[in-house]
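Data first, discussion second: the structure below is written as structure tokens.
Missing here: one protein chain of the complex. Every other protein chain is in place.
Up next is chain A:
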Amino acid sequence: MQQKDVLPMKTEPADKRVAAAAPALNVTGAEAVIRSLIAEGVETIFGYPGGAIMPIYDALYDFQDQVHHILVRHEQGATHAAQGYARTSGKVGVVFATSGPGATNLVTGLADAHMDSTPMVCITGQVAAALLGTDAFQETDVIGITMPITKWNIQVTRPEDIPGAIAKAFYIARNGRPGPVLVDITKNAQVAKADFNYKKCDYIRSYQPVPEVQADAVEAAAALINSAKRPYILCGHGVLIANAEKELIAFAEKAQIPIASTLLGLSAVSVDHPLYVGYLGMHGNYGTNINTNECDVLIAVGMRFDDRITGDVNTYARQAKVIHIEIDAAEINKIIKADVAVHADAKAALQALIPQIQPQRHDEWLQSFRVADQLEKEKVTQAELYPQEGGLKMAEVIRRISEKTGGHAVLVTDVGQHQMVASRYYRFQDPNTNITSGGMGTMGFALPAAMGAKVGVPEKEVVAIIGDGCFQMTLQELGTIYQSEIGVKIVILNNNFLGMVRQWQQLFFDKRYSSTEMINPDFVQIAKGFYVPGRKVTDRAEIDAAVDEMLAHKGAYLLEVVVEREDNVFPMVPAGAPIANIRLE
């Protein structure tokens, strides 16, 4: 069955949406939920109905021409889809789930969005207020469960409180360092009636989302940068969240400072930019890692010094003065002590910094990255990207996808070896085209996240790169892809192993492959069962044609590539080791 490439979203008549958001007398709480979402500009909801949220689904029925609901196959899929949607569209992802198991199934996605600063509003149904605390059918303390993994959450038990709670939820989710918010609405509040009058929230007394840029901090940072011989920029997710890509590049160009990227910072700067020197962390590039311990001023922008970046903190960048530009005060001095902390939004901070930076050249310093690249190419990259014999390499598959999409596709990766390989070798050109689970490392993220990403930017090619283990965690979302006609391209890099765990077992556990080998099903046949066409490739000679076929296909497509079974990702910094101990083989 032929699928459409683009989701058939009806364009909502703007006047109709305005009317829905206007004040209304005596409407049910459930209707107030939908009207509130429309007032916040919500067009897409990922969700799954159930007993305690049925009144809200009933209200949704009357607004189907204004809000598009995508029925997922598991609530976890709804959260990851909302994450993918939020990260490509820049809007807040919205999720509906019922009480009890519906709500607990959101936990992984909430935690993931919390770690990776993704704006999301989850609305859960709850048993009637009178039953709270009585162990009623499908009652669970979702507020208690999600407290440490949401930016904010609230339970609403009266219809008149619904618009206010939703307004606050959206304000908190999207402002400052973004994050997930959960609004739990008891069934009685959904059914009872109240007057509806929606006012957007733009102020909370105890919360200042965007700190003012401190002029003295900017001056101190500029002084350090102007006197630096080997300055070095680490570009984090905060640059993308703040839409500060242009400012970062202007800043780097003015003083000719090399830029390296964290996993979630990828795609903020084109990999072809002359100042871009590569990817950081455990499986990052060689030069970017070792030069962290060679720079004299480290300028961290919108990143949080994850342990996968720093390795052993006691030996991390000890020689450098550290400038930390960060919107979240709790991240400053949490892992690495900042000599100058600029507590601010990345864009505002960079805008203030640029005029104070003197033009400089650091040719020799930049050259040192190129020298390291040459070594990495000889030891690793060349053989990965252009192997002549032996089993298929993940890297050569990524290279071909990168070439054939011109680096312009949205790349959604799952978690493990394939994720690291894709992050290393896809040649990102455009901001917000790298969607992955960074902080949480959630296997099963990619398939649902890719659907959401595609719905967020239907005009773009969205390619999910998934391992054989990851795919089997959320493959039921093929049902959603079929039903909602979401044209994602799915690439399974199948090594019949939980590859990253196997790599660790090989290197650190004497090759004792404890529970990492997978006897896999026929993935193409599974896809066929969901009416998604596909193809399996085992031969190097077939890859080009197979990737072409996948990209030419209108609608969803699954390409399984059987890759070398016991392949390792290098370079590698062993967990907790100093980054100087980076291994090339």
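Here is the rule we use: a contact is a pair of C-beta atoms (placed from the backbone, for glycine too) under 8 Å apart; a residue touches a chain by one contact, two chains touch by 3 or more; residues count from 1.
In this section, contacts and distances are computed from a predicted model.
Note on the omitted subunit: UniProt lists it as "Acetolactate synthase small subunit", one of the names in "Carbohydrate ABC transporter permease", "Protein-export membrane protein SecF", "Acetolactate synthase small subunit" or "Periplasmic dipeptide transport protein". Screening A:66, A:157 or A:402 for touch with the missing chain picks out A:157.
Considering A:53, A:167 or A:490, the position touching the chain not shown turns out to be A:167 (whole complex). Considering the full assembly, A:204 is the residue among A:22, A:204, A:223 or A:507 that touches the omitted chain.
Checked against the hidden chain, the listed residues A:193, A:254 or A:334 yield one contact partner: A:334. One chain of the complex is left out; on chain A, the residues touching it are 143-144, 147-148, 151-152, 154-157, 160-161, 163-165, 167-168, 172, 199, 201-207, 328-330, 332-334.
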